[in-house]
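Quick one: this structure, given as structure tokens, is what I'll be asking you about.
Note that one protein chain is taken out, while the other chains of the complex remain in position.
Now for chain A:
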Amino acid sequence: MKVKALSRSTTEFTRETKSDIQKLPRNIDPELHPLERAREYKRALNAAKVERMFAKPFLAGLSGHIDGIYSMAKNPWDLDNIITGSGDGELRMWSLTAQETIWRAPEAHRGIVKGVCNVPGNESDRFLSVGTDKTVKVWSRSESAVAADGTTPETVATYNGKHAFSGIDHHRHRPIFATSSSLVEVWDVERSEPVANLTWGADTINTVAMNQAEVNVLASCGTDRSIILYDLRTSSPLAKLVMALSTNAISWNPMEPFVFATANEDHNVYTFDMRRMDHATNVLRDHVSAVMDVDYSPTGQELVSGSYDRTVRLWNASSGHSRDIYHAKRMQRVFCVKYTLDNKYVVSGSDDSNLRLWRARASERVGIKSNRERATIEYAEKLKDRFKYVPEVRKVLRQRNVPTMIKKASQTKQVMLQSRKRKEENQRKHDKHDTKPRVPERRKAILGVTTK
């Protein structure tokens, strides 16, 4: 007789001393784990609920400005630092970690500060601001400290322009910056006059954005509904794109230099490929009022937009609808938003004179996580992804309580769009000669493109 029966020695499966870790042998045989689909579904549902329970996106409201915040710049060399300009001409520099003003210039400009940007370089703490008072001012925290009586510090330099400015952006590494007014002007830091004037038929230019990766390209958008790309090397325009409504802001994708996103008056955000602008690469539709500002995340995968409908929305750059919406009871029209460069926060400036700091992922928490915690989070993420199409999970993940105003407006908008569509379809039905071809959504808002 040959016989062996199972006999486990207790010492092999229990820890010797209290300081040891418990022994937990695994056996992944599916027969030992019945009903795995149902249990994983339940876990996914729980994970989705937990995510929504912990979704507390609002971190801080930073007050200090007296008028609304209309311009904002983040510093690529300092994660902590945000500069804002307000409607009464005040400039403030904020520390996001301390959540307070660290420098300010009360009467930096007469009238609205329309744009701010940092001067590149790790050593330099200079930054530029433009206003409707036709001046470009250079500031530095170290060189022009705040006077004891709280009056405006001295500027490092001032450039006088001919028109009221509407935007400014600095070159990635050369001492060049571009401003927009009724034309786009390129300035050399060393000279008091612009080195190049770039125009292509526009009345007023809304803003200007320099490409930080493909450094010789800059984009501007004007009130004549156009977006114009310029080449700095030849000081000439490259292409002009005319849309149905005008564009309020442009943001270049930091990872794909030929891609940019535009915030449009028609409630949508459009992303374009600079090489082929006859259609948008994506249309992001959820806002119910004009989009005022848009910014790419440093990964280039996500977008944040602020709108006149008093909300901030976060987007997956490749999907058509927002993944989250942020709103606050006292937040007014949002005029500027920025995605911070650690990809973790979003900053918004609005009409109500407050700067708001938000989490980029509403339920994520900072801090070092233990291995087990990280594993749990990753498992939960995977589960949510796997069961995201199941109605119950999808509902939990997608449902947002939005202000009544937004909800009503989006319902009305939905009805409007549908009836417009229905009307078009009806016209098509009774149209003998197919004079109304169906236009893809990505081409609808584009009136024309010309290249030079």
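By definition in this document, contacts are C-beta pairs under 8 Å (C-beta built on N, C-alpha and C of every residue); 3 or more make two chains touch, one makes a residue touch a chain; residues count from 1.
Please note the rule applied: contacts and distances are computed from a predicted model.
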item	value
Hidden subunit of the complex - UniProt protein name among "Anaphase-promoting complex subunit 11", "Dynactin subunit 4", "U three protein 7" or "Brix domain-containing protein"	"U three protein 7"
From A:T10, A:S142 or A:T435, residue that would touch the chain that is not displayed	A:T10
Hidden partner interface residues of chain A, rising order	1-10, 12-14, 22-35, 37-39, 41-43, 46, 386-387, 389-390, 432
